[in-house]
Every structure is written in structure tokens, then in C-alpha cells.
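Read the structure below first, then the notes.
== chain A ==
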Amino acid sequence: MDFIKDTLADQFWFSIILSLAIFGGIMTAVAYCILLERKVSAWIQDRYGPNRVGPKGLLQPLADGVKLLFKEDIVPGHIEKTLFILAPFISFVVALIGFAVIPWGGAFRWPWMAEDAAPLYCQVATIDIGLLYILAVASLGVYGVVLGGWASNNKYAFYGGIRAAAQMLSYEIPLAMMVLVGILTTRSLRLEEMVTAQLGVDSAAPMAALFGLNGFAWTLFYHPLAAVILFITALAEANRAPFDLAECEQELIGGFHTEYSGMKWALFFLGEYAHMITSSAFMIAIFFGGYCVPGWTWLNTSDSVLAMLLRGGVFSFKILLFIMAYMVVRWTLPRFRFDQLMQLAWKSLVPIGGALVLLQVWILYKDLPQWVSIVGNVTILAVVALIGVVVQKPITGRQRSLIKKERIVRMREALVQRG
Partner candidate 1 sequence: MAKIIVDGREIECRERIPVLYAALEAGWDIPHYCYHPGLDVVASCRLCLMEMKMPHPKTKEMDWSPKLLPSCQTPVKDGMEVRFNSDRVRDNRRDCMEYYLLNHPLDCPVCDQAGECWLQDYSRKFGEATSQMVEAKNVNPKKDVGSKTLLYQDRCVMCSRCVRFCDEIAGTGELGIVNRGSKSEIDVFPGVPLENELQGNVVDICPVGALLDKDFLMDQRVWFLKSSDSVCPGCSTGCAIHVDHNRDQVWRLKPRFNPGVNDWWMCDEGRFGWKYIHDERRLDRLVVRRGAEIEYPDWSALDEIARIRFGTVVKDDGEEKVAGVLSPFMACEEAWLLARFIREIAPKATLVMGPVPTEGEDKLFPQNNGDSAKFTIRSEKCPNRRGIEMILKNAGGPSVSFEDFVKKAGQSEFAAAWVVGGYPGEWVTKEFASSLAKVKMVFAQDLFSSPLTEAAEVVIPSCSWAERSGCFVNHEGKIQPFEAAIAPLEGCQRDGNYLFALSGESGLYNASRVRAMMAEVMPEFGKLHVPPSLPKHAH
Partner candidate 2 sequence: MVNETTQSAAGRAWTETDVVYVDQPELTMSERLYLPQVFGGMKTTLRHMFKMRLRKEKVVQYPEQKRQLRKEIYRGVHRLNRDDQGRVACVACFMCETACPAHCIHIEGVESPWPDREKYPIKFDIDELRCIYCGMCEEACPVDAIELTPEYHLVGSSRDEMIFDKEKLLMVYDRTKDEKPRKNPMITGY
């Protein structure tokens, strides 16, 4: 009995047990995400969605899984075999290992642990550069897509892979900028510290809590513009609509996964949904207060096991909201054209992001109070709107057509030529 207690109280063993639990949880969550996606799309389109397998269709993921497992796994003859098989695994594994640094429940102590003992962290790995780790791992995800597209030896797949690579490269920059804003605001690279910084009650904390509520100093409130941009880039990084150019069915048949079938195809999708969950968790930790519930001091700060479990629940609930947002966006917006995609990244997100980073750096350098950033954000938005008025073009770049006068002149010329 003591052995079990000791094992549980040891951060190393606890991390291993936690990682297993998270793995199981995430896998189930991913399977149900797919069901949720189908349900949400159905509701939005005034349908019911899958409702035949089990009560309300709740066993549908099981049926899907069985089907995909037993489906014929076609390996075409014209492919680069090693990479073809490797690609979905890269995609899937990379999406999963990002969870290692997500601070699910913060610090706690088992009831049998001494009051002054070092607290355990409900987190698989508490490392100094947790944030860099997650960025690095998320960037690796594109290898699965690019390799899969290239190894398929198929024009559609190849285009899909190329598009994915170009898109990732472009959106990584605004993403990194927004993360930098988060780091500079919370002044830490450890995700768990970034979350505690957003409690905002500590006198040493850089940010003051709104309305004096414990846990209500979310980075979101100090950098709303940055949060929006981060969400946009997260959509792009996860290859979700309206940024799903790598797999767009209408043009590329399925893009990088055109040649995949059965379980290998399913792995790509499990990877995509796992990536959605990771990126949501990541955004929540940096900008949306992590597990904090505004005003509930006990939950936010207690080191009891119950509080830890509740905090995990709060975190998961926030993830669920984000995933719903992802889905609603997907079933609302049409896909960007590729030039629009690039234009959006390089001509609007990157300059705005740069301005935001400069703003935060200036605040730090001059040691100004953090609320200045709110003013700065509003100012930047106003400037962008002003530029929009002057340039007369949407930020996504609609194709310019001839203005009316020009066209009338051309029409006349054509008529004259015809006689």
C-alpha cells in the first residue's frame, strides 16, 4: 500500500500514469470529435446526423473504427513504400506528443503527502521550455502531410503536400509572433507558470485581474487582437477549413491523402483531430486562462486532489468549446483561394503581429503598466481599419475587376472593331 502511495507521490511515475491516462482519453476524445463533427455539420444543415448506431448514434465511432480496421488497405504500386507507410504515423504521433507539456490541473498534493512536500504537477512534463517544445512538435506535423503527398506519386497528392508545406511556413510566422506576445505578457516559457500568471492576484504578477476576480487576468483581455490572430493561425496549422487547401476535395480529390485508404487514412484523421485538441489546449493555456475559473479562488489555487480534478474538467470543457468553434467555422466559411491564403498571412497577419510584438516589447522596455496594451490593441485595429478604407481592398484580396468606365470603353472598341 505504501509502495503504491509512494509511487503515486513520485512525479516521474505519476507522469507515466498520467500520460497513459491522457493517451486513452485523447484517443476516445478524437473518435468522438469525429462524431461531433458529423453531428455539428448535420445540425447546421438542419439534419440529424448519424443516429443509427447505438442510442442517438453514440456508438458510431466504434462502427467507424471497426469498418476502417477491416477495410482493405490498398497500397498502390507506384508509390515510395517506406515513406508512404511512415507518413500517417508521423502525422499521428506528432499530434499526440504535444500533450506532454499541457498543464491539465496545476499543482496538487495527495492527502498522504506532507504539507511542505514539493507539490506534484498534473502535467506529463514540466520543462523550462515547454512552449518551445510544443512549437517544435507542432511544426513537425507538416512532415506527415508533405511526405504522404510526395510518397503517393500522384499529382493531386503532390499538390496537396506542396500546398500544406507552403501554408505551414507562412502561418508559422504569425503563430510564433502571437506566442511571443504571450510569453512577453506572462513572462515565462513554462506553460504552467503562464497559466498561474493569468490568475492575476499575486502582487508580483505582471497582469492585474479584472474586477479583482481571482483567475481573471487572461492574456486575452490584454491582447484581444493577438488572441484572434492566434486562433486564425491555429486553424491554418491544423489544416482546418477555411484553410484546408491541402486536402480540398473539389480541386484535389483529397489532396495528400488521395491514395490512402483504411487505417492509414484513418490515422491522418486521428492526427488532424488530435492536432485540433492540442492547439486548443495550447491556446487556452497561453491566452484563455488555462484551467482558471474567474472568481473561484479555491479551485484556482487549492492543492487538493478534488480541485486538481475539477481544474482538469474546466480545462477539458474549454477545449470542447474551442473544438465546437473550429467546427462551426468549418461549416460556415468557404475555402480561401491559395493566393488569398498567402495574402492573408503575409499582408495582414504578419504586419499586425509585428506591431503587437513591438507594442509588448515597448511596454516591457519602458516598464509601463500592462493595461497600455489594451489601448495599443485598439489603436492597431483602428489603424488597420483606416488602411482598409484607403486601400479599398478586402484583406483577403478579392480579384480586381475592371471599373465600370473602363469596361464601357472596351466594349465600344470591340463593337467598332466588329463593325
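On how the list was made: all candidates are chains of the complex that A comes from, given by their letters.
Miscellaneous remarks
To be clear about the criterion, a residue touches a chain if its C-beta (ideal position, glycine included) is under 8 Å from a C-beta of that chain, and two chains touch if they have at least 3 such contacts; residues count from 1.
If you're wondering where the values come from, they're calculated on a predicted model, not measured in any experiment.
Of the numbered candidates 1 or 2, 2 is the chain that chain A touches in this complex. Remark: chain A residues 40, 43-48, 228, 328-329, 331-333, 384-385, 388-389, 392-396, 398, 401, 403-404, 407-408, 411-412, 415, 418 touch candidate 2 in the complex.
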